[in-house]
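Note that one protein chain is taken out, while the other chains of the complex remain in position.
As written, the chain order gives the labels A, B and C, with residue 1 at the start of each chain.
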Amino acid sequence: MDMMRAAVFVEKGKLELREVPKPTPGPGEALMKVTLTTICGTDVHILKGEYPVKAGLTIGHEPVGRIEALGPGVRGFAVGDRVIVGAITPCGQCRACLSGDGAQCSHGADGFEAMGGWRFGNTINGCQAEYVLVPDAQANLAKIPDGLADEDVILCPDIMSTGFSAVESGGVRIGDSVVVFAQGPIGLSATAGARIAGATLIIAVDSVSRRLEQAKRMGADVVLNFKEQDVVQEIKRLTGDGADVAIEALGTQPTFESCLRSVRPGGVVSSLGVYSGHLNVPLDAFAAGLGDHTIVTTLCPGGKERMRRLMSVIAAKRAPFRELVTHSFPLSEIEAAYDLFAHQRDGVMKVAIRP
Amino acid sequence: MDMMRAAVFVEKGKLELREVPKPTPGPGEALMKVTLTTICGTDVHILKGEYPVKAGLTIGHEPVGRIEALGPGVRGFAVGDRVIVGAITPCGQCRACLSGDGAQCSHGADGFEAMGGWRFGNTINGCQAEYVLVPDAQANLAKIPDGLADEDVILCPDIMSTGFSAVESGGVRIGDSVVVFAQGPIGLSATAGARIAGATLIIAVDSVSRRLEQAKRMGADVVLNFKEQDVVQEIKRLTGDGADVAIEALGTQPTFESCLRSVRPGGVVSSLGVYSGHLNVPLDAFAAGLGDHTIVTTLCPGGKERMRRLMSVIAAKRAPFRELVTHSFPLSEIEAAYDLFAHQRDGVMKVAIRP
Amino acid sequence: MDMMRAAVFVEKGKLELREVPKPTPGPGEALMKVTLTTICGTDVHILKGEYPVKAGLTIGHEPVGRIEALGPGVRGFAVGDRVIVGAITPCGQCRACLSGDGAQCSHGADGFEAMGGWRFGNTINGCQAEYVLVPDAQANLAKIPDGLADEDVILCPDIMSTGFSAVESGGVRIGDSVVVFAQGPIGLSATAGARIAGATLIIAVDSVSRRLEQAKRMGADVVLNFKEQDVVQEIKRLTGDGADVAIEALGTQPTFESCLRSVRPGGVVSSLGVYSGHLNVPLDAFAAGLGDHTIVTTLCPGGKERMRRLMSVIAAKRAPFRELVTHSFPLSEIEAAYDLFAHQRDGVMKVAIRP
Partner (left out) sequence: MDMMRAAVFVEKGKLELREVPKPTPGPGEALMKVTLTTICGTDVHILKGEYPVKAGLTIGHEPVGRIEALGPGVRGFAVGDRVIVGAITPCGQCRACLSGDGAQCSHGADGFEAMGGWRFGNTINGCQAEYVLVPDAQANLAKIPDGLADEDVILCPDIMSTGFSAVESGGVRIGDSVVVFAQGPIGLSATAGARIAGATLIIAVDSVSRRLEQAKRMGADVVLNFKEQDVVQEIKRLTGDGADVAIEALGTQPTFESCLRSVRPGGVVSSLGVYSGHLNVPLDAFAAGLGDHTIVTTLCPGGKERMRRLMSVIAAKRAPFRELVTHSFPLSEIEAAYDLFAHQRDGVMKVAIRP
């Protein structure tokens, strides 16, 4: 049996690079050689035991690489094609997918499964490995356009898709004011997305000056440091009655609440964060339910068409996503990479991992 | 000075029928002779001091009547025209109105005002009176089609408009499953709206059998008594993975929470209730923010085009709204009417008040 | 080799019942035993040579039946399950499908193919046969709910899906006025769809009194015979400035033009017809391009979720579709059925064919 190296979750706090069997693609599957991947905040949660996965699982959900082998029935692709696959791998054939909500995919069944579209490094082996098996390959293999390097597209599978989805679900349109709370990679991506979608007043909020500077390069018109001023008050001053859309990119009660306080009557809070503890809706900011507010949450959209669109944004040079990849490690040093990323040392944004 | 009788809020717990000056319409206004009006749950909150209005205000926001006089500049109407006016009276000319959100109207200004469209019996004198002054009359006077009696259209200004808006904001479409929590007049109207909008599984929830029976007549396919069974579990059984849309028509933490627990991943909670106390989002039912859920609130849409559409529903006999008007009082007995309505005696749904 | 009987297109004007090989399902496919099917106007066009298909093809695209065999990889279904399949069989995994437009499916490829979703009886063998091979079965097999007979659901695969799509693409909403030109099976289905979607003034136009009577039973509020009056003028009289939406269900210049003349400024012409000859936009009715008009065309949506929704309409008894099946023939007499249907004799609407 062929073997390969993979980053395996062992137990809370412990990740190990192990030799595991190299998979063989079955019907409708593809085997992808991973040439570049990265670490997500979610992976850190898994490592810390805050999000449960089974012991022995290979983690990671952001693969760039090339097709190593194709299972029966996968058409239109060839071994060697350079491809990416989204973090979310919709089947395209279940009730959720056929309803346009592939992130809640039930894998062909007649239903919806909460977060069911997220399989890599969650319910099946992920891509922090030399190879990864791609399910429903026909719907998920996305060819990389000529002229784009691996580093150019590494943020498409999750970061860009998630960040942009906040803008899309929020219904941002030309002339909108948009505030984005938290400027980590996903918040920065939402900031870029707001700019690309036509918002004309984009306010980025964080407390780390380096991130606020990056926010400007991604398209923010104004940056606010919440440690230095009352940001909700300043947002009201800048927008008049509040922003049209507020994006939550952290997953905490204070940022959620600030979002709701920042939007105008009739405004939208578009939420990306993963909440823990509790989530309260402040009734004063909510007009007791009579303010025509919308709160919408979105899980990273996937599928090859989504990836194609995001790569077209990169190819058209609409925003400098490559700047967010601040560090690089070989797969053999992935544990050091986790350590750097988890502790947010050295101004790290995203870490490239090269198998 | 001409005088008229009006139901005036005096202080917490005290409403009085008083002689007050009959108003004269200024530019853009109309004076309406009220021939029928009704009492809303909100009026009861005002009477109890739970929603603050200034002492001396005439309350009530659901007028049916005819045009008594037109102020300068109001075109296309004649004295004597039978009309209704929505509970919400958008100006049509402010930023909110021009953005399609008249319920958050700022009265011509360049902004949005939370609940600003609700003026009758809130920020200006209302219609539990012999006459009511209609602001922005050009945008708000809606002619009653021939063949419809006052009783036919009395629920259009608020009850129908609010109930239907839950269905519209929830994006209900042909083949959806919709659950409506609470079958008071607004919930019953949402039930009817869901039927009229094409939902094919409409589940009405309440604990009062009379209301559940009425819900069936309004269009519910299934009725559930939450005192007799675990309704969330039953909704899951009936729908598979949960309803497409859940409508909250009460304004309490338990009903809000049941809504969120009743919808499928990717589903919508469409909220009409006025919340007090607190509002907590249960994270398990919310997939911690990753379930593609939407929570949307709507305040009763107004304006003459809205009223025209709702009256067309009545004229086309799409639902038996007239059945909801269970009692009738002359204006002189309005205090007795409040007493009956506030205590929900005698199977009361809505009370007709005749000035 | 097992054989079966199938209605095969031989040449222009000639259809033949032949013995052909019974297919075996490959990966992702299913073999369906057909228990009921029907003839579509499109099949008549094929027979007349007006729409080209290759000689030897089995025609028909509206199958009701049960699963005879499942190919590798199809999950969640069992042999014997009662199912229908839509006339359009989207793969769910191509760019078109992942963009929500399965009717223009490119079968897994990275693109769109005009009418590519229509395969049965067009580019692959159809279902006027004892058995039919279902492509992309995971996305297309739709279980029939308990309690519904074959006759109840026979119009779901094409007629209902097409008719309702006019209403959906037209954006019909509560309180709209809708006019439907031509009351054949698809027009009647559009009429029913308009009623189910909340239109409050539904005007059905045809010249055959039997069809106009049926239109009333499907939900029309008003029926107009274009041989007896100027229907555009009457529509204007009934609606004021024109209908919100006009549905074209025939495919001729006069009906298209009447649609455009019947809608108000800002209105929508929702077109289902298959046009031949030419199609001219009358500039006077089009305000020379400045009337905010929309013309939208829709090809019958397919897929199992679509079928599930349509069957839920039937199960909820929202419209009497079964009445449209006016005649019944065994497969052995399909040539007689074509003859009756093509000549519109004996008040035929739709013909049930029983293999």
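Rule of thumb we're sticking to: a contact is a pair of C-beta atoms (placed from the backbone, for glycine too) under 8 Å apart; a residue touches a chain by one contact, two chains touch by 3 or more.
Every value quoted in this text rests on a predicted model; they were computed, and no experiment measured them.
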(message) Of the residues A:G73, A:G111, A:G193 or A:P265, I need the one that contacts the missing chain.
(response) A:G193
(request) Would you indicate which residue among B:E168, B:E305 or B:E333 is in contact with the undisplayed chain? (result) B:E305
(request) May I ask which residue of B:G28, B:G126 or B:G219 touches the chain that does not appear here? (result) B:G28
(message) Considering the complete complex, identify which of C:E11, C:E213 or C:D241 is in touch with the unshown chain.
(response) C:D241
(message) Using the touch definition from the top, which of C:L17, C:V44 or C:M115 touches the missing chain?
(response) C:M115
(request) Kindly state which of the options B:I39, B:L70, B:V85 or B:A139 is in contact with the chain not pictured. (result) B:A139
(request) Quickly run down the residues of chain B that touch the omitted chain. (result) 27-28, 72-73, 75-76, 90-95, 97-100, 102, 107-110, 136, 138-139, 143, 303-306, 308
(request) Over the whole complex, note the residues of chain C touching the chain we left out. (result) 96, 99, 101, 103-104, 106, 110-116, 240-242, 251, 264-266, 271-281, 283, 286-299
(request) Determine and list the chain A residues touching the chain excluded from the picture. (result) 164, 167-168, 173-175, 193, 196-198, 200-201, 221, 308-310, 312-313, 315-316, 318
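Note that in this section only the chains that are shown with their structure count from here on.
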(request) Could you grab the centroid distance between chain A and chain B? Build each centroid from C-alpha atoms only and quote it in angstrom. (result) 41
(request) Two or more other chains in contact with one residue: find those residues in chain C. (result) 308
